[in-house]
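Structure first, then comments.
Every protein chain but one is kept in place in this view of the complex.
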Amino acid sequence: MADIVPTAAEDIPSAEVAEVDLYHAKSWWTKYVFSQDAKVIAVQYSCTAIAIGLVALVLSWLMRLQLGFPESFSFIDASDYYQFITMHGMIMVIYLLTALFLGGFGNYLIPLMVGARDMVFPYVNMLSFWVYLLAVVVLVASFFVPGGPTGAGWTLYPPQAILSGTPGSEYGIILMLVSLALFIIGFTMGGLNYVVTVLQARTRGMTLMRMPLTVWGIFVATILALLAFPALFVGAVMMLFDRILGSSFFMPAIVVMGEQLSYSGGSPILFQHLFWFFGHPEVYIVALPAFGIVSDLLSVHARRHIFGYRMMVWAIVIIGALSFVVWAHHMYVSGMNPWFGFFFATTTLIIAVPTALKVYNWTLTLWRANIQLTLPMLFALAFIVTFVNGGITGLFLGNVVVDVPLSDTMFVVAHFHMVMGVAPLLVIFGAIYHWYPLMTGRMLDEKMGKFHFWVTFIGTYTIFLPLHYLGILGVPRRYFEMGDTSFIPDSAQDLNAFITVAALIVGFAQLVFLYNLFRSLRHGKISERNPWKAASLEWQTAAYPPGHGNFGEHLPVVYRWAYDYGVPGAPDDFIPQNVPNNAVAESHAEAPSAADDAEAPRT
Amino acid sequence: MKKGFGVAFMLFLVTAGTVLFHVFSPWWWTPLASNWGYIDDTIILTFWITGVVFVAVLGFTAYCVLRFSYQEGRRSEYKPENKKVEWWLTGLTSLGVVGMLTPGLFVWNEFVSVPKDAAVIEVMGQQWQWSYRLPGKDGVLGTTDVRQVNDKNPFGINMKDPKGRDDVLISGEDLHLPLDKPVKVLLRSLDVLHDFYVPQFRAKMDMVPGVVTYFWFTPTRTGTFDALCFELCGVGHYAMRSKVVVEKEGAYQAWLKKQQTFAQSLRAAEKQSGAESKVASAQGSGNAAGGGSPPLVTGR
Partner (left out) sequence: MNFFREITQKSWLPTDGPGDEIRDHGAFALPQATVGLRVFLVVATVLFLLFVVAYSGRMAFPDWRAMPEPWLLWPNTLALILGSVALHGASLSARRGRMDELRTRLWAAAALSMAFLVGQVLVWQELFALGYFAAANPANAFFYLLTAIHGLHLLGGLGVLAWTVTRIYGGVEADQFKQSVNLCAVYWHFLLVVWLVMFGLLSFT
């Protein structure tokens, strides 16, 4: 990079990508409500997801209160409890995490990061949000119907899910299944956009391997979602038939409470296969965007390129592909053919290799870096801790025979909360602290952020680490109360009470975060352009924060990868992606950070 | 104090705290009461391998934060790839994975291969109680059919099958098992998914309506153990309890003698009820005679 060859950079035509038909808003309604601008849709998606996520947070408090202090809260009975856990799980996995990562971050970042003006099908993109909102409304409606929402557990296993012994089997389960079907339809509309935008609308010079890992993560996750969600759709529709029309897809001959039901011959395990054929890729639908985003946070704030970029991309692709052949590791003790165990244990443990490599590369990115301990960096570090912890316990559960005593215990609960609850959420927080200035032009308050970070990180860790050990002890999941059980010591109940207190504290810290989000909109410190001195394209827009159409008259041309930090011989410690080689020397003057050069030593 | 010390220290604290918590945790598995010590061993092995990785990765991260935290004017190293490091890490990780998987698969092979001399018993789940069935004198369990379940025949034993007559039925009471005899547990459910689990035995399997599943183990310690349902089965899931008593052969035989067989329970039921129920039971056996195999089509 030291020998800078002068080229006629000016002669290179800007994007030869076909211009997107931009829809220009004509009124307040089409600008902010029925908007076709991916950035507005992203905000709509995010706000809806966070709002419904708050419901799930409150549900988790209620269930923790019951677990920590059984028999103290008369307003929680067993069927309430099962409704709480079901709705908490479903909302967090589908309506919060999936929607926020893909609908929120995907919409906001993909066009900006690949140098496009918008998604390729803005109208379909808008529809996607409205169908998602409808799905959320149907879901919320189930709280208000007779019998309440379903309490079948988020896995919705038949026959139990649609029989009278389960709360919400009257209307709750129907609304749940309808809501899921709607969500999938809405997601497919959005997902087509994300995939085609990445494939077709990249700007000049933005080769696949110059895309930031954030885009890679979201791109591959979207492909997984497009291929996996149909399985859930099929399962949901077939179960609706069983519930409403009395067909027997998943329902064998059954006697409930001495009464013979008219079902016959169906297979409950068939549903489990369909569910987990969706359910396991779903884990990576949440994890891959988190992988991508955290790579970028680490790189920008450590002022160093991501280590082993190619390996990182390949790992994302390999993990995505493998995630379709591991689903039955959720079913080792389901009663399926036990010989499947050999195959699925092997594939599951193989997936640990590319995943571990990603972890190594994140930590190696920090090696000989220049680490700024900003809030996004703190959250990224916390992600590494929780992800390593959660990933490791996955090796227990994936190894078929080890799973036998641990399945359906609190160990499983602790594992998936650590690996696909806490870890991705920490990334989401880090990402919000990182991109909030881009979205609003203001910084989030640092003091509140630090408080939020430490309480969230240490708090969640103290919630979920001990929970593993309750699982090893043999405490089952989905128990309303343990009652007297000879092998469970009293101290386990004390630990449960402690976990509940920690959960309440962590929950309240999130309110501080929300307050920070709202307060900083008006009162936050005005952010300079590109406050983190990031090299990727979303910070190099004409207007700051970016306006409709994202870039100025011409789309940017990309000359390098997104990780040119600490390039030897360059005047600044970073080179934006749209700076040509022969302009590197002057890039110092051009770079948005020109006003503030205190941190940029000249060599 | 050096920049980054605080964060690095916290990372170190979390790592060390995790290890210490693991070592000193009073919450650990229940003492083993079956032959599945291999499962425990595999878990311990997994803890060692993954524990080393956990400490190494987080220790390295903490060190980097301490050593390379921001300094004005310093440039980070520019070295996009290091093939050698990446190959070594891939190799070591694969080795660790093989180290965990291989013993795991061997133990699983044992888990799914039932010894020939295992005694067969049946555990039946329904919302929200456990019942047990032992083969009786002929050593064979009678065939069953959910469609034949009624008040007098709560197990749905096929009325035409003579092998079912001497089956020993236990409902609402504890299951007894003889010490040191391998048992193959057949699992059956009348309504929804259940899962019969005694933590001290380490072995479990879901019971699925419409199919018979199984697992096997050998009780190796006498005592009374809690059995719980480990698959969500509706609102009474948490209350679906029973107990398993493991005792020496003599005590077991004494207990077994006191239990009722299917034939006895049918007679008792008939004695209790009047002439009306006699008609009903005759109809019941008439149904059974009509179809030895499961009814195939049931319209509404």
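In order of appearance the chains are A and B, and numbering begins at 1 in each one.
To be clear about the criterion, a residue touches a chain if its C-beta (ideal position, glycine included) is under 8 Å from a C-beta of that chain, and two chains touch if they have at least 3 such contacts.
Values in this document were obtained by computation on a predicted structure and should not be read as measured data.
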Residue among A:T166, A:S179 or A:S264 touching the omitted chain: A:S264
Residue in contact with the excluded chain [from A:R117, A:R210, A:R303 or A:H434]: A:R210
Which residue of A:A78, A:L112, A:I174 or A:L226 touches the chain not shown here: A:L226
Which residue of A:A25, A:L134, A:V317 or A:M439 touches the chain not shown here: A:V317
Among A:V137, A:L199 or A:I526, the residue in touch with the chain that has been omitted: A:L199
Missing-chain contacts mapped onto subunit A: 1, 5, 7, 12-13, 16-18, 120-121, 188, 191-192, 195-196, 199-202, 204-210, 226-227, 230-231, 233-234, 237-238, 241, 245-249, 262, 264-267, 270, 273-274, 277, 305, 309-310, 313-314, 317, 557-561, 563-564, 580-581
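Convention: only the chains that are shown with their structure count from here on.
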Subunit A and subunit B, separation of their C-alpha mean positions in angstrom: 32
Residues on subunit A engaged by subunit B in the complex (per definition of touch): 78-79, 82, 151-153, 157, 159-160, 163, 165-167, 246, 252-258, 260, 262, 264-269, 302-305, 307-311, 333-335, 338-339, 341-342, 345-346, 349-350, 352-353, 356-357, 359-361, 363-364, 366-373, 378, 381, 384-385, 388-389, 392-393, 395-396, 399-402, 404-405, 407-409, 458, 461, 465-466, 469-470, 472-474, 476, 478-483, 485-487, 489, 491-492, 495, 563, 565-568, 573, 598-599, 601, 603
Contact set on subunit B toward subunit A in their complex: 3-4, 7, 10-11, 14-15, 18, 21, 25-30, 36, 38-39, 42-43, 46, 50, 53-54, 57-58, 60-61, 64-65, 68-82, 85-86, 89-90, 93-94, 97, 100-101, 104-105, 107-109, 111-112, 126-128, 146-147, 149-151, 156, 187, 190-193, 195, 197, 199-200, 202-211, 213, 224-226, 228-239, 241, 294-300
